[in-house]
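A single protein chain has been removed from this complex, and every other one stays in its place.
Chain naming follows the written order as A and B, and within any one chain the residues start at number 1.
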Amino acid sequence: MMDRSRTHRTRRLAAASLAALVATAAAMAPFSLATLAWAGELAATSGASAGALASALPAASTGASGITEPAVGWINTSRLPLLVALVIICGSVIAGILLARSGRPLRIRRLAALDAVDEAIGRATEMGRSVLFVPGIQDMTDIQTVAGVTVLGRVAKTAAEYDARLEVPTSRSIVMAAARETVQAAHFTAGRPETYNESNIFYITDEQFGYVAAVTGKMVREKPAACFYMGAFYAESLLFAENGNSIGAIQIAGTAEPSQLPFFVAACDYTLIGEEFFAASAYLSGERDQLGSVKGQDFGKLFIAAAILIGCALATAAVFIPSLAGAAASFKAHLGG
Amino acid sequence: MDTNTHDRQGGGGGGSFLARLGGIDRRWIFLAMGLSIAIPILLKLRFPEVPGPMARATFDAIESIPEGSRVLLAFDYDPASAGELQPMANAMVHHCAARGHKIVFMALWPLGKQMADATIDDVLLEFHPNYAYGTDYVQLGYKAGNEAVVKLMATNLPQQYSTDAAGAALSSLPLVAGVQDLAAFQLIASISAGYPGAKEWVQYANSAAPEAFTLVSGSTGVQVSQLLPYYPAQMEGLLVAVKGAAEYEMLVTAKYPSADKPELLAERLGQGRVRMGPQLVAHLLMIGLIILGNVAMIAGRSRGGAR
Partner (left out) sequence: MLQRTVPIAILSLSGLILMLAYFSPMTTSWGETVLEWFNILAAVAFVLGAGNLLAVNLEKISSRRPGWAYAGITLVSFFLMLGFGLLKVGAVPNPEHPDLHFAGSYDTAASPFGWTYEYVFSPLTATMFAMLAFYVASAAFRAFRAKNTESILLLGTAFVILLAQTAAGMFLTGWIPEDSMFAFLRLDWMKVAITEHIQTAGMRAITIGIALGVVATSLRLILGIDKSYLSRS
């Protein structure tokens, strides 16, 4: 009884917070700035002093060199709109997590690429061939590499359960170290610590095409049955994918590099596109907190869509109502455009 | 001999010739592609190029700044992308030197410095031997840090580059002595193959001083989709892949020919146009392959339906 009422209170609190956040966003960030700017424009036009209004808006000092110098002090006021947007988006993610913890049912659409992980590793086990995982060519400073390594943990756990050999060639030393920790943890989680072999996760070279040559050569010689490409890729994406095709491997890719997505989509069996890749770790874990963050992310998308629609409406209206032109320009400027 | 076991399309295996074509061995495709590139190069096939709006905009951007301006050329690529980007780099250096601009070279990629050195030797000093190091051009070299380099240069260039690539203090080089930040340049050009590159110059240099300098860029075809949103607001000019390089070469060589080395200039600043020949044939080949693949798929389906 006590738990149910606490859950109910948490749920109400989270829902109220989320509603307040979205309402504040809608009222404050895009609309009120435009309204303030519009009011300022009208006031200036009618001869009234806009000094008070201007002083309320963030002003950047321009040095003699023409470079806009950052404001001194605790807050860089020229970046205030971005801070507001960040607070709203982060707040929506946190609110999503709170909602998930309150026990609210979560529906995340199925991602075919992730549902195929088990199938791919099972195929490799049946064929007696290895599984290849490529965590991208960037270092751990790139969030895509971090996301790739977290997906590696899930893949490694499944590979350990199926007793499939997983190989992870890396292009950065730190990524090798992180991947080793991750795969070892996965083997422990799967209850197969004795099957962990750290020599299966190895460093090749930082040089992009040297790494590509080594990995594609390995693919052609050893013919892994399943290939995972999860991380940041550049020109080597199609080289990997086509080589994987030539050896008959099932290929699952995920990247947030927009320019490489078409190559993976054309050549791989399954592809995680952009934000699907970042949601992959949450999806595979099944943990409520992580799934809640994915839901919260969607509210952030709604906020951005609202800002885009309001900006487009203002810009369109400004064509027909000249007095709105200043407001539209101010809206764009304050949102960093 | 179909080595592509994942290809279930195109009705591979037994039956009509057209349906079998859908499962053709990829090595025939590789051979066709090799011939489509080699033959135009060997036959020196050239096709007329009409400069498009983006190449014109890039040309006009460099023309519009006063003669003798200080320009920054960032060589943000390596030998792998030199096929697409070296022609535009050559043309841009010649264009700037022909306008008398003072050029500062730098690189965000480790091998970019070598690309810049090669361009200096092959183009700048070859066609503009009067250019003196220190007063007319400077090589700052490569700096590690990706976008952090751009961020710091935007407000404090001497802190990022205290010496040039050879170790000489910037204060000893008249061209860059006293340069505090990027606003000292009238034009910044990034020849970019990816990250870090033109996008970082837009995000961290142009955003710091939108009106202080003109920004232009040359990019590979794959990356240009990420740069198009910035044109023409943040970037006044954008050269796209080999086609953009060929169009820009035409504009530059038409206005700034070499009186004493015309053949050499045509060779060094004609590589973009040379590469358009194989590009045309290769593109036609790809269109043909796509049509062939679809014909094979339809033939395979109709054959399957007839059964």
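The rule is short, and it goes like this: a residue touches a chain if its C-beta (ideal position, glycine included) is under 8 Å from a C-beta of that chain, and two chains touch if they have at least 3 such contacts.
Just so it is clear, the structure is predicted and the values come from calculations on it, not from any experiment.
Participant: Identify the visible chains that the left-out chain touches across the whole complex.
Facilitator: Touched by the chain not displayed, across the whole complex: A, B.
Participant: By the contact definition given up top, give the residues of subunit A that touch the hidden chain.
Facilitator: Counting only subunit A, the missing chain is touched by 70-76, 79, 82-83, 86, 89-90, 93-94, 97, 139, 141, 143, 146-147, 149-150, 153-154, 172-174, 176-178, 181-182, 184-185, 188-189, 199, 202-210, 212-213, 217, 221, 235, 238-239, 241-242, 245, 256, 258, 261, 263, 266-267, 273-275, 277-279, 281-282, 285, 287, 289-290, 293-294, 296-297, 300-301, 304.
Participant: May I ask you to list the residues on subunit B that touch the chain which is not drawn?
Facilitator: Residues of subunit B in contact with the hidden chain: 4, 7, 9-10, 24, 26, 29-30, 32-34, 37, 47-50, 52-53, 78-83, 113-114, 144-145, 148, 166, 221, 224-226, 228-229, 231, 241, 243, 276, 279-280, 282-287, 289-290, 292-294, 297.
Just so we're on the same page, only the chains that are shown with their structure count from here on.
Participant: What's the distance between the Cα centroids of subunit A and subunit B, rounded to whole Å?
Facilitator: The separation of the two C-alpha centroids amounts to 29 Å.
Participant: Would you tell me which residues of subunit B are touching subunit A in their complex?
Facilitator: Against subunit A, the touching part of subunit B is residues 3-7, 26, 80-81, 154-155, 180-184, 194-195, 208-209, 211-212, 222-223, 225-226.
Participant: Using the touch rule from the top, collect the residues of subunit A that touch subunit B in their complex.
Facilitator: Residues in contact with subunit B: 65-70, 208-209, 234-235, 245-246, 248, 250, 258-260, 269.
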